[in-house]
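Yeah, one chain of the complex is gone here, protein chain that is, but the others are all in their spots.
Our next item is chain A:
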Amino acid sequence: MTETTNTAASACAIADAAHAAATSATAPDIVCAANIAENPYKRDFPLLANHPDLAFLDSAATAQRPKTVLDAQRRFYEEMNANALRGLYRLSVEATEAIDVARNRVARFIGAPKAQDVVMCRNASEALNIVAKAFAPTVLEPGDEVCITIMEHHSNLIPWQQACRAAGAKLVYLYPDENGIITPEEMDAKIGPKTKILSCVHVSNVLGIENPVKELGRRVHEQGGYFVVDGAQSVPHVKVDVTEIGCDFLAFSAHKLFGPFGMGVLWGKDELLNAMPPFLTGGEMIDNVTEQDATWAPVPEKFEAGTQDAAGIYATAAAVAYVESVGIDVIEAREKALVAYCMEELGKLDFVTIIGHPDANMHHGVVSFNVNGIHPHDVASILDMDQVAIRAGHHCAQPLLTWLGVENLACCRASLAFYNDKGDVDKLVAGLNRVWSMFHGE
């Protein structure tokens, strides 16, 4: 290996060592992680260390970043900064190398067979727009159907409204049962020969439920359609493997995965990415340009027009490395324990109504609820006085809130990450008791 690639390579080696340590995670490690009275993780996150009294329960909106991610972003600018891809000098080559290393790491993390099928973009919304605006028009005909669920975040809903409108296709919704489960009968009724695309949120940002993506993918493929998965809320919480799921596209954001803002990932099947036209056009995404025409660079550059946020890509890889060093199985076990405790404690409050499945195992990091008769915005503002940060509102899922029929079309949401602990949940419960007593006396 030449000197030019040493920095990127050494960063990778460090992360690899961490990964090796993590993949040797044993059952006792998972048991320790599930002990929510202890919290060995908070110290990795400078913001949480700087706000020791804060109960941060809004990780589904954006997660906190570990020091390793912040350091990686800074290290890129201090040690590797140059415009990647086109440079013929050492630093630029090194920046290019850093992006390649990062892309490989992300690919491995999501089980992608080829690193070049990992397209780096701004966020999950942009990733889904690439599919809806560049891929969908190549397959949708008038009268075709695009199928989504009623629990989509607006980012996996509006692009399909637009795509259907442009193509003369129909947008069809899968509705879950009262517990949030999409039943086989519902799939039978909605997924058929007209279904050209099924795009589905993997884990709902309101209900926390994991949709049966393997089954949905199998069914739409049987009908000759394509399967898109919005992994924004699943990738940070459960093992997501594109090969195992059998999807055609997967989208997610880095900032919910403890990575930087402004970075997203679209993975697509090699043959689909190669066949579809680009989304954004301009610099870096071309092969050859003449006065009246242009040819495209190979995937993934074809979808990465303009100067890339190389530091952001590098930091995204650091976030993946961090998650791997903790271990996704450890993260899942701890979050399950946290959610179970949270639902058990909220269940003791007779003025709180939990939204979604009654079984805590069906909630992945998310517990939505309402305080009877009190507007969620009041609840959130009063909790804030006690340094409990939750989200309240429609959670960018207005059709879901409408379908749920909750008052004011809004609800409260506590979203937990593995860096939370029992104390955070206890603060939430104490805060909710205060909310109730403020409105109804002691």
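Throughout what follows, contacts are C-beta pairs under 8 Å (C-beta built on N, C-alpha and C of every residue); 3 or more make two chains touch, one makes a residue touch a chain; residues count from 1.
As a working rule, contacts and distances are computed from a predicted model.
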Check your understanding: UniProt names the one chain left off this complex as which of "Flagellar hook-basal body complex protein FliE", "ABC transporter ATP-binding protein", "SUF system NifU family Fe-S cluster assembly protein" or "Putative oxidoreductase"?
Key -> "SUF system NifU family Fe-S cluster assembly protein"
**Study point:** Hidden-chain contact residue, picked from the options A:Ile382, A:Ala397 or A:Ala414
**Key:** A:Ile382
**Study point:** Contacting the left-out chain in the complete assembly, out of A:Gly87, A:Gly393 or A:Gly423
**Key:** A:Gly393
Check your understanding: For chain A, which residues reach the chain that was dropped from this view?
Key -> 374-378, 381-382, 385-386, 393-394, 407-410, 434, 438-439
